[in-house]
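Only one protein chain is missing from this complex, and each of the others stays in its spot.
The block that comes next holds chain A.
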Amino acid sequence: MGKARSAGARGRAPGAPAGARGGRARPSANPFEVKVNRQKFQVLGRKTRHDVGLPGVSRARALQKRTQTLLKEYKERDKSNVFRDKRFGEYNSNISPEEKMMKRFALEQQRQHEKKSIYNLNEDEELTHYGQSLADIEKHNDIVDSDSDAEDRGVLSAELTAAHFGGGGGLLHKKTSQQQGEEGEQPKSRRELIEELIAKSKQEKRERQSQREDTLELTEKLDQDWKEIQTLLAHKTPKSESRGGKEKPKPDAYDMMVRELGFEMKAQPSNRMKTEEELAQEEQERLEGLEAERLRRMLGKEEDEHIKRPKHTSADDLSDGFVLDKDDRRLLSYKDGKMNVEEEPSGEASSSESKEEEGKGSSAGDPEESDGPDSPSGLESDVESKDESERTQEERRPNPGERSTADDREAARAELPYTFAAPESYEELKSLLSGRSMEEQLLVVERIQKCNHPSLAVGNKAKLEKLFGFLLEYVGDLATSDPPDLGGIDKLVVQLYNLCQMFPEAASSAVKFVLRDAMHDMEGMVETTGRAAFPGLDVLIYLKIAGILFPTSDFWHPVVTPALLCLSQLLTKCPVQSLQDVVKGLFVCCVFLDYVSLSQRFIPELINFLVGILYMATPNKQSQGYTLVHPFRALGKNSELLLVSDEEATATWHRRSLPLQWAGGLKAQTETEANHTRLSCLAVCLALVQRCVTACGTLPSFHDIMRPLRTLLTEHLAARSCPPELQELSRSILTEMEKQPKYYRPLVCEKSKPVPLKLFTPRLVKVLEFGKKQGCTKEEQERKRLIHKHRREFKGAVREIRKDNQFLARMQLSEIMERDAERKRKVKQLFNSLATQEGEWKALKRKKFKK
């Protein structure tokens, strides 16, 4: 206790003498009492708290304190009675003695007055003056009236305090100085002055009293008058009573009008209507934003940024894993003269912005969020809002009381119900759709969506998510039916797209599911037979749809990347055995090239496949300069599948697109038709080759990639068996290939940054109260701090208790010693007296004897 305090005092002023402390002026310490703890090493920056101590002084202080507290307690240990000083303000040093006396006097008076003696008969009789008890007036003459007091309190109190508490001297002095000019050399004595003052104040009081009485009388009179008038007013509006004297003028028409206008719904301020150009520009900007986002994903920067963005490290980072807590210094700036505290560092702000953008981009179609005209899903939300209004109309329509303005079309559709429960299973959906025309089916699907819009009820989201899967399955069924209903699929794709925009997660997992299914089948086939057949049209359609629903140019995409692998598998695992397979394979190639049309990526399998197809269409092969890879064989029954040797067929062929149905199932064809099909396939193949040439043109080893194709094309041209149109095409491809630049720049690695040398700056460690145990969380540190504190306090307390005990023991011992000494003294005294007595007695005896 005492020690700590002394340490504090020392810490404050080691140089300045202890005299700095106000109350207790301590003389400079006795050098014999100073104990110095010598330090072996100087540690920079370490605060030494216990280098110098005054053990004697602090011990003395502790002893003194104990004597004052503990000893007292000890001495009173057997006393049950306590003396309590109840005098008013005896121990309160804030009150001056005079005031104290005044109060005491007042209290005494009060007590005496209130004491009701049974023998005092006149007690109840009260003397009054102006209806007020005289005793009261006497008692509280100072605090008569609060409000009258209030106005001149300042003056009075100033004077009074000077008079009452100044001890007379001040007042006297002041008065003399004041009155010196007025009265000359007639100084008044103190008594006179006081009397004068009292008289003055009494007079003032009286005046004030009379004034107050006057006002009271006036008020009374006013009340009286009012009561008289009140009767007159009573029969008018009872409300005006409450309003008091102020009468409100009756509102006239103008006022009412103004009020009404005030309350009228005001038109909300809104953006002005945008012109067409502006709208177009906004749309363009939106698309540009989305495109930029797409490009970023295409280059796969995202991950790199996440991973690689180097954290800023100071040059003298020790790379020892020690990181300062977040740098939360803020830039100080001023704005309009006030300090402007920036909320976030700008980098973060921009990132959050970009995040927001991302959110915008992806939440397209989320109806709750997107209603601004400039939100990226403007179009979508328009549709939604239209839907919304349409739905309300529809809901109203069945109402029989309302006249419907149904036109013919509506009448024709009248047999369709307007509301549909969302199907819970695929069979349910199928039963809903079966037997209806395509138009109706679309309408049904649309209505299911509208009736179960997620904003309408809680479970609708899940229902519509399921609907996507069912629709996808339905599309697969349509594609595998004979003949495939491609028109229906074409229409349903739009629905799928809308649903996908609403539920990206569910849609992606559904698409993934169908892809996995298809791949699983194929893998099973490969494992059992070593090869796989081209899958049905449904898988091809699924792959195409995946490309429509998701951005195919991303560096990595949860749906598109598996779809790409799926396409690659189709091209590498499935041998081409029929014309139908050729059509399918070419469709796969088209889808593949569509997928990479934006990102311009390189597909080895595709080149291989095209080489194989071209090989099938080429007569007189020398098989030099190219090698066929897996699904194709140089020799075999299918090696001349696309060869057309019929002159007539060649002559009558016209270039046209391949019907996708052929991929589903090729009808039996006549020889000429089959030849035409072959030529069409070849045409598509050549077109794809051309496309590849333009796409791969920029690749560094373009000529090595294209060499097999070039060789085959040259052979093909040399054969001169195909229609002139195709020959022309091949020739143009060949020239295009030749045109590509042929320069090879040697590869050079990127320079890696030199690793910075390690510099040695001190490692900064926050010195905690409890030591240097670092590296845990805030809570843990706080806990440790508390534990440490508790332990220290506990130790201190134990030490104090021990010292107390020692002190007490010492006291008891000294008490005992004192008692013993007393007893000894008394015994000695007794002995003394007895010895004297004895001596006297002996002397007496001797005397007698002598006598």
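Here is the rule we use: a residue touches a chain if its C-beta (ideal position, glycine included) is under 8 Å from a C-beta of that chain, and two chains touch if they have at least 3 such contacts; residues count from 1.
One rule holds for everything that comes next: contacts and distances are computed from a predicted model.
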The chain not rendered here carries, per UniProt and among "S1 motif domain-containing protein", "Nucleolar complex protein 4 homolog isoform X1", "Elongator complex protein 5" or "Cytochrome c oxidase subunit 6C", the name "Nucleolar complex protein 4 homolog isoform X1"
Among the options A:550, A:615, A:653 or A:807, which residue touches the chain absent from this view?
-> A:550
Residue among A:42, A:231 or A:657 that touches the chain left out of view = A:657
Which one, A:705, A:719 or A:811, makes contact with the chain that was left out?
-> A:705
Touch assignment to the omitted chain, from A:66, A:466 or A:573, lands on A:573
The one residue from A:564, A:713 or A:737 touching the chain left out of view is A:564
Touch assignment to the omitted chain, from A:486, A:533 or A:674, lands on A:486
Name, in rising order, the residues on chain A that touch the hidden chain in the full complex.
-> 287, 290, 294, 297, 300, 302, 361-364, 376, 379-380, 486-487, 489-491, 493-494, 496-497, 500-501, 504-505, 507-508, 512, 515-516, 519, 523, 526, 541, 544-545, 548-552, 554-559, 561-562, 564-566, 568-569, 572-573, 586-587, 590-591, 593-597, 599-605, 607-608, 627, 629-630, 657-661, 684, 687-688, 691, 699-705, 742-750, 752
